[in-house]
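Only one protein chain is missing; all other protein chains are in place.
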Amino acid sequence: MDFINSNLLTILILIPLVGAVLTLGHQMFWKQEGQLKWLTLGFTLVNFVVSLALFSSSAKAGPSGFFFEQNVPWIKAINTNYHIGVDGLSFWLVILTTFIMPIAVISTWHAVEKKATAFYIFLLLLESAMIGVFVSLDLLVFYLFFEASLIPMFFLIGVWGGENRIYAAVKFFIFTALGSLLMLVAIIALFFMYADQTGLGGSFDLVSILNAMKAGNLVLGPQAGMLLFLAFALAFSIKVPLFPFHTWLPDAHTEAPTAGSVILAAVLLKMGTYGLMRFNFALFPDQARETAWIFITLSIIGIIYGALVAMVQPDVKRLVAYSSVAHMGFVMLGMFSFTEAGMQGALFTMLAHGVTTGALFLLVGFIYERRHTRKIADFGGIANVMPIYTTIFVITTMASVGLPFLNGFVGEFLIMIGMFQSQVLSITESINWNYIAAMAAGTGVIFAAVYLLWMVQRVFFGKVTNEKNRILADLSWREIGLMVPLLILMVYMGVFPKPFLARSEEAVKAIKERVMHQGGGSIEKTDVLPNIPATENR
Amino acid sequence: MEQVLKTAFPFIVISVGILLAFQGVLMIVAYTVLAERKVLGWIQGRIGPNRVGPWGVLQPFADLLKFIFKEDLVPDKSTKFVYFLAPMVALTCALLPIVVYPFGPRIADPLSWLVPYVSGIAYLGDAVVWIAEQAKNMPLTIARIDVGVLFVLGITSVGVYGIALAGWSSNSKYSLMGGLRSSAQMISYELAMGASVIGAVMLAGTLDLNGIIQAQTQSPFKWFIIPQFIGFIVFLIAAFAETNRVPFDLPEAETELVAGFHTEYSALKFALFFMAEYVNMFTVSVMCTVLFLGGWYVPGLSYLFEVGSIPYALVSHVAFIGKICAFLFLYIWIRGTLPRFRFDQLMNFGWKFLLPVAIANVILTIVVVFLLNR
Amino acid sequence: MNTFLLTDLITPDANVSLILPELIVAVTGIVVMLYDSFVPKQRMVSGALSLIGLAAAAIVLGSMWGTAAPTGWNGMIAHDNLRLGFSFVFLFVSAMTILVSTVWTDREDVPVGEYHALLMFATFGMMIMSAGSDLVTIFLGLETLSIATYVMAGLRKSDLKSNESAMKYFILGSFASAFLLYGMALIYGATGTTQIAEIADKVANPNFPGLLLVGGAMLLIGFGFKIAMAPFHVWTPDVYEGAPTPVTGFMAAGPKAAAFASFLRVFVLGFPLVAGAQASGYLHQSWIGAVTVMAMVTIIVGNVAAIMQDNVKRMLAYSSIAHAGYALVGFVGAGLAKSTQARDEAIAAVAFYMLTYAVTNMGAFGIVTLLAQKNDRRTEFEDYNGIGFKSPVLAFSLSLFMLSLFGLPLTAGFMGKILVFRPALESGNTLVAALVVVAVIGSAISAYYYLRLIVVMFFRERTTSWSDPKIPVPLAAALIITVIGVFYLGLFSGGLIERFSQPGAPAVIAAER
Amino acid sequence: MVGTALFFLFAGLAIACAISMVYHRNPIYSAISLVGVFVALSCIYVTLAAPFIAAVQILIYAGAIMVLVVFVIMLLNLDEDRPHSRLHYLYALGGGLGVLLLAQTFFIFYSVMRAPNLPADQTVSPGETMSIGRAMYTEYLLPVEIVGIMLLMAVIGGVILVRKLNAPQLELVVEKELELRNEEEAKDGLGIAL
Partner (left out) sequence: MEPSLASYLALSGILFTIGCVGVMFKRNAIGMFMCIELMLNAVNLTFVAFSRYYGDTTGQLFVFMVMAVAACEAAVGLGIIIAFFRNSMSVDVDDASLMRN
């Protein structure tokens, strides 16, 4: 037990890796491609089961407040350590990753015809890298996993994608790589600032850097701090994607195979928001506060823009992709409100979006497998032919819209509350910008309802216009089985959000405190707002 | 005035020396030509030239006159400048090494016997005294340089240009072939020659020609022909090849190439080439003598005359010329007896036999010298 | 007059054990050549012999690591981490070249004995370059290397491209050598010595300060040519494209690293900043500035030009230019290092970078060699269309190498870049920081063309027929080594880096004259 | 006085020959001019008290290298260069470089003239064979060994490059066949199908 407690995260990272190697070996020696999906499914399921051990109550926080912490020296020359651990921020994201992977694998049961071996290997490698991203506490190790997750996705889109896959894959890669390279420079710069100011030699360790900052041993100058912050923020904003950097997302989503889209939506996008919270807020609280208005503005633009563009998309998948842009805008908004409610909401929305949008992409995938088209115009009246499919689709859409008692609602509601409470935007006598921001975001919800429901209406209801649609088979047991856990989660998260929120409470509080209490520039204003709980004023 | 004279004096001496030496060498060369014809005739049971002068002694001068008065033909499409340059280069390079050869031992005091005779005469007396003082310890060398062996080898290697350029500039197939062959041959055998010299140089411990001779004095058993016999043989063979003599006279193989590189040359320009060849023979012989036969050293002569006295020098000098003549005779003798190589045989012989042998000789010498000096 | 010099000769300061690795390599070359001349029809033995020689040299080299510096050869040889680290790289490159080129030598009927002998001599030259602590040894090592490489570039005699490549390489290479030599002459004139250590002492107070500056500039041009630093890179693409593929791989990895070794030795160790001395301040400032600017240009030119190439070898050539630029980042860092230890670490970083580049590059060229077919026919991007899943082993390995060249984390390339950027940033110089930013942007650009090859291989469909080429055993060995190497250097390079930066011996052994 | 006169004589000769070498389009003229430069330089070395280097200069440059060059020119039977203009940027580049180097020469001249010019010590003669030989086999032993290896390598290289191909014409015909065979062999290869 002790062994597992101390090595659980490493095991989580390694299981898919071992799976990938075994898959390769299996194929080399037995050449039975049909068995590979079982093998892969097995590994992802095992990983999921193992990841449930994270719930174990016997776990104790490590010296730096992280659970399942592990800190092993890696390359001494540059003083980088293999330092991993989970806390409230990353806990659910890890579970989400291991949860979504088996579903993604099952979704590809019949879809992948060519080069199946490589496909499964890339899926497994991707899982490994994603888990690594969420658990690493060393900046360099984080960067390593962050970049490493690119390659499998790049191949997934490029080889198994649609018509325009090459363009989409390259665009995806270059956008993300460009951002993260700048982050690398920032990481190295941080390393030297640490070395310079503490005199302990450089370090990539997040915990040490944070401790030094808290103790006042490491003080970033305003200019340097801003540059570093921007470098980090750019990398994550591209990944999220924030409004002006979002153009890779629709392309990548549209061209990716179903499993790829699911993973992309469910997990990869969360890396950006996770990174912002974990690194940007923690390392550069002052800069985060100062620039919050920019991010809030951009997220609002993103929400509205995403919704508007989604409305006119002729392609279902593209529509869902733009809805992702809007939803991630919400997440960003919540985070940059710097209130407990807002950030909790953001975290919750990340999970909810993962489940819902993943499910939506799966559903689009199902119909694509049957009709080999995703044009809204090609459908119509599907409800008559595929009742089960329609039911599931409508429920999922509702979750995405944010209907109460489904998961989408909780997160968005919390975010709005957070925004109303927020104190990051300047509040003058006449205009309370927070309210305006919150209301603007609120219109996003309405837009979301409009475009999603309109799409549902066009696709599922009315008469069957296209003859080809008459003979469509309804969902198979496999597909239903695939959707059921997701549906259960949607409802469960909508009704009992408490356990999800409880896990992250501590971490969010800590971050919030760090952001709002450093530097002290805006502390006075807290008194102006009556509805802030007293605990947050400490 | 006096200052100018004093400054100019060394140049005057050197000029006089050069003139004397060149004159002497050219005379020897001229008579080598005659001797060759005579000796060849003798070997082949003929008489040889005997019309001009008693026993044909004036034949060389007759030949010279003939060359001078012949019509000078220049091929139409030749590269004129190079065409004219080539024979001059050939002869110059052949003559240049003479400058560094020691023709005899040092004379301790060559001119002081003159001083009493002119003691009363104004100007002349003083001048002679001064000159006698200057001339003390006079070497019988025009220019003593530290690196005589290298100088000779260097100049010899430059000699290839004359032949190569002549062949190229005549704009004739045969000339070109001859020129190419000849340069290839000379480049190839130069290596063996250089390698064969190293042994002697190592034994002497100097590159100075006079120093090499000095190292061989005291006894004829110290002549390098004995410890360096392999080197000597290699040098000799390479010397034949370097001078394009039979059996290595491929460049001018009449049956194949008409006359080789000088097919298109006539009259005085041909004479220059002709002379260059014989001067080369002479210089190579000198080199061989210096390196392997003790140069001007005559065994036992120091018992007869005092070292450094004039007669000692004279006898030594004559002996030196004698040794050279012996070599020249060898050249002629071999020309009379041996047939010509084929070109591929020549190259194979040079690269695959002569050069390895020469190198082996060097290594052997190193080992022996090392062991002896432990 | 008859003096036998041997008796009164000073005993030469010959310490064979100091140059044992170099000696082993050179002797191997001679042995290979002799073996080949007596047993002419062999195809494998000379390669095996060379490999054994290289391995022996590597073992000896390893045993010399961290030992106290023996002296010898009157300060012609330095025994320090610069020499050891780089020599290791050269031995590796050479061994890989032998493994990789078996495909090619068999295919094109190359005279193997001579080829391997030349390779050994080239390796010898490289090792001398990194070990030489006197301008003479550096120059001779460089020329030994260059001359061997000229010949190797022209080994495909029946092909005009190869001839052309050799000729351009020869002319521009000797041209560069002339500049280098002029620089050396002027440095000698300015300081009165050719030993690096003495130059370093003398730099503060040279006899002719002006000459020092001019000499430094000329040396910069000369070395710039050799490492293909812009604007002296013009020869690289043509030469790399025309040369036989394994030789191109060798040229991109080995000689470039060797030139870096000497470049480091002469500039970083020879022209240090001496506090308070005006002349050395000028010199130091000028060369740092010049190299920084040139490195920026190099990175930009290399990457931008590589994007426009349609030939894989040419693309790799431009990419190698860009990589020289990245290595120069570490070079500048070494030049600006504030302490001896920092300098040693920076030098080690450059050596390590060269090692990562060598590993990646040799692997990539191995595959390109195999795919190229006779006469290097298949070297265009189009020829790689859709081979991804038809030759998966080759294609995935090649992709891995491309990603490593790009600098993807977890691969060797990333570790190399991190290490060279580190000293540069540590220096705290604004211009150098800008250089790092340029380097980062450059690597972002490079993603495009490295990915292009992957895209072509995996995402395109093949229109013409393709048969998966058979991978001969030596090449398979090379691929396994390089693939493992890429991961090993990317993940567990800690120990190796420490070895490389071990300060062990004093930088240069000064000779008592 | 005499030294200066000799220097200017040979320097003038060297420069004139050098210019003539660059100017002439006929390679043979260029080669002859270059030999002229070498000889002039050799004479200058003598005035610089370096007889050994002077002799070696003649022996190696004039006697070996240039002979080889002339030999090759004759062998290839080269004519004059074609007169029409080449890539213009190269002329511009050459001109620019020339001006730059000339400026550099002036700089060198100026900076050396300005520096205190201690007269050469006449008593030591570094150029004598004895001292050169001594240095060569003590201090410079390693470089000499390296040179040995380099020469060996150059021999090998030269031979490989110039040696005639076995059957250059046939190769084109055989090539296709070989390729076919290669491709057949490839089918039962080591390739691992993923």
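By letter and in written order, the chains are A, B, C and D; residue numbering begins at 1 in each of them.
We take it that contacts are C-beta pairs under 8 Å (C-beta built on N, C-alpha and C of every residue); 3 or more make two chains touch, one makes a residue touch a chain.
Not measured: the values here are computed from a predicted model.
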When the whole complex is taken into account, which chains on show are touched by the absent chain? C, D
Of the candidates C:21, C:53, C:113 or C:237, the residue in contact with the absent chain is C:237
Footprint of the hidden chain on chain C, which residues? 135-136, 139-140, 143, 147, 150-151, 154, 157-161, 163-168, 170-171, 174-175, 177-178, 181-182, 184-186, 188-189, 192-194, 237-238, 241-242, 310, 314
Spell out, residue by residue, where the missing chain touches chain D. 1, 3-4, 7-8, 11, 14-15, 18-19, 21-22, 25, 27, 30-31, 34, 37-38, 41, 44-45, 47-50, 52-53, 56-57, 60-61, 64-65, 68-69, 72-73, 75-76, 78, 81-82, 86-87, 90-91, 93-95, 97-98, 101-102, 104-105, 108-109, 112-113, 117-121, 124, 126-127, 131-132, 135-136, 139-140, 143, 147, 150-151, 153-155, 157-158, 160-162
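Just so it is clear, only the chains that are shown with their structure count from here on.
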CA centroid of chain B to CA centroid of chain C, Å: 52
Roughly how many whole angstrom separate the Cα centroids of chain C and chain D? 24
Two or more other chains are touched by the chain D residues 130, 192-194
Which residues belonging to chain C are in contact with no fewer than two other chains? 5, 389, 392
Applying the document's contact rule, which stretches of chain A touch chain C when the two form their complex? 73-78, 114-115, 118, 140, 143-148, 150-151, 154-155, 158-159, 165-166, 169-170, 173-174, 177-178, 181-182, 184-185, 188-189, 191-192, 195
Parts of chain D lying in touch with chain C, wherever the complex brings them together: 104, 107-108, 110-112, 114-115, 130, 133-134, 137-143, 146-147, 149-150, 152-154, 156-157, 159-161, 165, 168, 171, 175, 178-179, 182-183, 185-194
Over in the complex, which chain C residues touch chain D? Could you list them? 5, 9-14, 19, 26, 29-30, 33, 73-74, 76-77, 107, 111, 114, 117-118, 121, 124-125, 128, 134, 136-137, 140-141, 143-144, 147-148, 150-151, 154-155, 157-158, 166, 186, 207-211, 214, 373-375, 389, 391-394, 396, 467-471, 476, 511, 513
